[in-house]
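Every protein chain except one is present and positioned as in the full complex.
Order as written gives the chain letters A, B and C; numbering starts at 1 within each chain.
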Amino acid sequence: MGSDLVEVLINSVKLVLIFLLMVQLVPILVWVERRGSAFIQNRYGPNRVGPFGLMQLLADAVKFVFKEEFVPGKGHKLIFYAAPVVALIPGALAFAAIPLANTFHLEPFMFLGESWGPYDINFQGYNVGIGIVFILGVSSLGAYALLLAGWGSANKYSLYGALRAVAQMISYELALGLSIVGAILVYNTFDFHSIIAQQAGALSFTISGRELGIPFLPNWGIFYQPLGAFLFLVAAFAETNRLPFDLPEAESELIAGFHTEYGGMKMLMFYLGEYGHMLVASALLVTFYFGGYQLPFVSHVMIEDMLKSFGLGINMANVLTAFLFFTVFMIKCLIFLWIYVWVRWTLPRFRYDQLMDLGWKTMLPWALANTIVTAVVVFLARI
Amino acid sequence: MQVNDMLAVGLNHYLFLSAIIFSIGILTVLLRKNLIVILMGIELMLNAVNLSFIAFSHFSNNANGPVIVFFVMTLAAAEAGVGLALMVTIFKRFKVVDISIFEKLKN
Amino acid sequence: MITGYLFYMLAFLLILFSLGVLMHSSPLFSSLNLVGSMIVLSAMYYLLQVPFIAAVQLIVYAGAVMVLFVMVMMMFDLKHEIKIFSGGFISNAIKCGLAGFFAFTIGATAFMSTEMISGSAKVKTEVLSVKSMAQLLFKDYLIEFEVLGVILLLVAVGAVALSRIKGGTHAS
Partner (left out) sequence: MEELVPIIALGGFVALFGTAIVVVTSLIGPKPKQNDVKDEAYECGIPGQFSGHSKVPVKYYLTAILFILFDIEIIFMYPWAVTFGDSITEGYGLQFLAAMGVFIFIFIFGLFWEVKSKALEWE
């Protein structure tokens, strides 16, 4: 975790901050979702509490805390309480593995009368090296929260909702996993830092030794893997149980799905898990296909030099650049999160058989075709 | 010195752990009545063997272990799939998932 | 140093979860304990510097096989079993004794050969790269790899065929 006290301190604070970032984003996303859907449906949405209804979230949180504690009579108490806690973990673990900004360098500095450093600090919770496989592994644990919630509440609607949700999640996990194979073929690595570094600069292909470039487009993965990106986006919608794939929560059939019996803070924790999954999916999409934290055509060295020419110290310039890239990354993520809200009010809900057909008979073959075509093209281009 | 000796983990620590897990798996298979739990005991035994494969490969600097573990995982998953398919069929027929069903197979 | 602490912590958890599989009277909790031991094993593989296998352990075992187990448990809705062990006291004692003897034999062998193992083994410090694994998988073990593909196909066919068997009154 670090070689000396300051590094351990920095890394611990970083972990907590990244988790709190995820947790704090949820109320904002709920606000965006409510205002956004109101905007799309031509109404106001929450607008009484605070400016633009921003304080509504705070009021809701207070209300959640003072809700009555309730466990269904036939339910299993331990499992019922454990499910929302389990729902939080996969999203948090996965999000902390994604780099949010460039690795920045700290020159030796004085702190508490001693000299510390130099450090190279990753703007991420931990660097696991196998990046995407780790995230797939951790997020596949998300199914347990649903199963535990469904079984623990001893309600047939909950159980059916949970089974539906799990069947849907695992079906689309295939398409999700296979759509990334094309991108891995292009990048030849699992590591996020390396993937992002390969997307720097302007778009350029190397086909059997000759260099072809399109100078006005950034070198983003979307131009290499358009079909893969689209399949990934659709599969991510299904993985997070969002409309048009929110069959597990179809209120006309299943009341509210696996969290029918939940209320108050426990319900909110399921929301945290769901929005955490959305955030991870958007962050992965940005990292794989939209250049990650990078600004198109601008490297972090250029910005650091520019800041230094304004008379800032080296450490200050590096930290400011990292925060700038962090902002860029969050803006890119928020654009995709807005697409989640947008699609919700644009497309109607699927029927369950249509959903399964789409997953198994449409997305899976297309993802397979994408993989084969990418492999052949990579082979022909590099030979 | 004493603490450092304790904390130096070698191959035999992993092998010993693997043996313990394997024995617990064997006991699960031998002692439990429920067929699905017996299947889980088999999974536990396979995992114990996987652990020793990985430990051997780690301490002898060899990449063969992980590849074989990969194969074992695949076969274990296949075995679990067919095994559970059988369990569901047995449950449909006998309404229990117990090794006592084997006594009823005579007629 | 830190590896030692991590090893003992993970080993303790692993044995605890495995005993949970063996001892818990509810099959559902047995399977949840097995999920726990799979996750701990994955952490242990990470400790042994094969992160790819650790992730595959999470995806295949914890994320797929055990989900199936837990799902089947929930479908059957099995109650706590009053009598969880088969056989009588004497036969169980013999079984326990045999398993204990087995563990003792392996453990004793492992400890007696301490000199040999720590003498000849050079501990690897770098992470096993996926590339060296893939080299083996797609060159040396090529036949086995393709055969595994066929086996998976056969299992898929078999599972579908087994699920088609009619019997009892359960909804199909």
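FYI, a residue touches a chain if its C-beta (ideal position, glycine included) is under 8 Å from a C-beta of that chain, and two chains touch if they have at least 3 such contacts.
Just so we're clear, the structure is a prediction, and the values are computed from it rather than from any experiment.
Student: Where does the absent chain make contact, in terms of the chains shown?
Tutor: A, B, C
Student: Sort through A:181, A:227 or A:334 and give me the one touching the missing partner chain.
Tutor: A:181
Student: Using the touch definition from the top, which of B:35, B:78 or B:97 touches the missing chain?
Tutor: Of the candidates B:35, B:78 or B:97, B:78 is in touch with the missing chain.
Student: Which of A:21, A:49 or A:89 sits in contact with the chain that's absent?
Tutor: With A:21, A:49 or A:89 as choices, the missing chain is touched by A:89.
Student: Using the document's definition of touch, tell me which of C:21, C:41 or C:65 contacts the absent chain.
Tutor: C:65
Student: For the chain that got dropped from the picture, name the residues of chain A it touches.
Tutor: Residue positions of chain A that touch the missing chain: 1, 11-12, 15-16, 19, 64-70, 72-74, 81, 84-85, 88-89, 92-93, 96, 125-129, 133, 153-160, 163-164, 166-167, 170-171, 173-174, 177-178, 181, 184-185, 188-190, 255, 260-261, 264-266, 269, 352-353, 356-357, 360-361, 364-365, 368, 371-372, 375-376, 378-379, 382-383.
Student: Using the touch rule from the top, list residues of chain B that touch the missing partner.
Tutor: Counting over the whole complex, chain B touches the hidden chain at residues 70, 73-74, 77-78, 80-81, 84-85, 88.
Student: For chain C, which residues lie in contact with the unshown chain of the complex?
Tutor: Within chain C, the residues touching the omitted chain are 2-3, 6, 43, 46-47, 49, 51-52, 56, 59-60, 64-65, 67-68, 71-72, 74-77, 79, 127, 130-131, 133-135, 137-139, 142, 145-146, 148-150, 152-153, 155-157, 159-160, 163, 170-172.
Heads up, the rule we're going with is that only the chains that are shown with their structure count from here on.
Student: Centroid from C-alpha atoms only, then distance chain B to chain C, rounded to Å. What do you get?
Tutor: For chain B versus chain C, the centre distance works out to 4 Å.
Student: Report the inter-centroid distance (CA atoms only) between chain A and chain B in whole Å.
Tutor: Using C-alpha averages as centres, the distance is 34 Å.
Student: What are the residues of chain A that contact at least two other chains?
Tutor: Expected reply: no residues.
Student: Which residues belonging to chain B are in contact with no fewer than two other chains?
Tutor: none
Student: Show me the residue ranges of chain A that touch chain C in the complex, using the header's touch definition.
Tutor: 128-130, 133-134, 136-138, 140-141, 143-144, 147, 150-151, 159, 163, 166, 170, 190
Student: Taking the complex as given, what residues does chain B use to touch chain C?
Tutor: Touch residues, chain B against chain C: 4, 6-28, 30-34, 36-37, 39-41, 43-44, 47, 50-51, 54-55, 57-61, 63-64, 66-67, 69-71, 73-78, 80-82, 84-89, 91-95, 97, 99.
Student: Quick one: which bits of chain C touch chain A in the complex? Just the residue numbers, please.
Tutor: For chain C paired with chain A, touching residues are 28, 35, 39, 42, 51-52, 54-59, 62-64, 67, 70-71, 74, 127, 130.
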